[in-house]
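The structure under discussion appears below in the form of structure tokens.
A single protein chain has been omitted from the complex, and every remaining protein chain is retained in its original position.
Here is chain A:
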Amino acid sequence: MATGTDQVVGLGLVAVSLLVFTYYTVWVILLPFIDSQHAIHKYFLPRAYAVGIPLAAGLLLLLFVGVFITYVMLKNQKVTRKVQ
């Protein structure tokens, strides 16, 4: 078994993924079948955010990956130019 921080990080990731999955499932799948007067609805944002937030997060991720690739490529170009 892995030790120390490895275990903590690993189990933390599992917990986070389970949490996100449960919340999102309740939000998207279960809420429409629950009476709109029920108290549970105040714990969830309007449904438009159920598509908006993952979309924004995905775009941010793509942006980050693009910036990282650009940075690495520019650094390589500068190194080859210095060697020449």
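Simple rule for what comes next: a contact is a pair of C-beta atoms (placed from the backbone, for glycine too) under 8 Å apart; a residue touches a chain by one contact, two chains touch by 3 or more; residues count from 1.
Basically, contacts and distances are computed from a predicted model.
Its record in UniProt calls the unshown chain "Dolichol-phosphate mannosyltransferase subunit 3", which is the match among "Dolichol-phosphate mannosyltransferase subunit 3", "Signal recognition particle 14 kDa protein", "ALA-interacting subunit" or "BPL/LPL catalytic domain-containing protein". Within the whole complex, the absent chain has one touching residue among A:9, A:40 or A:73, and that is A:9. As for the chain not pictured, it touches chain A at residues 1-3, 6-7, 9-14, 16-18, 20-21, 24-25, 28-29, 32-33, 47, 50-51, 54-55, 58.
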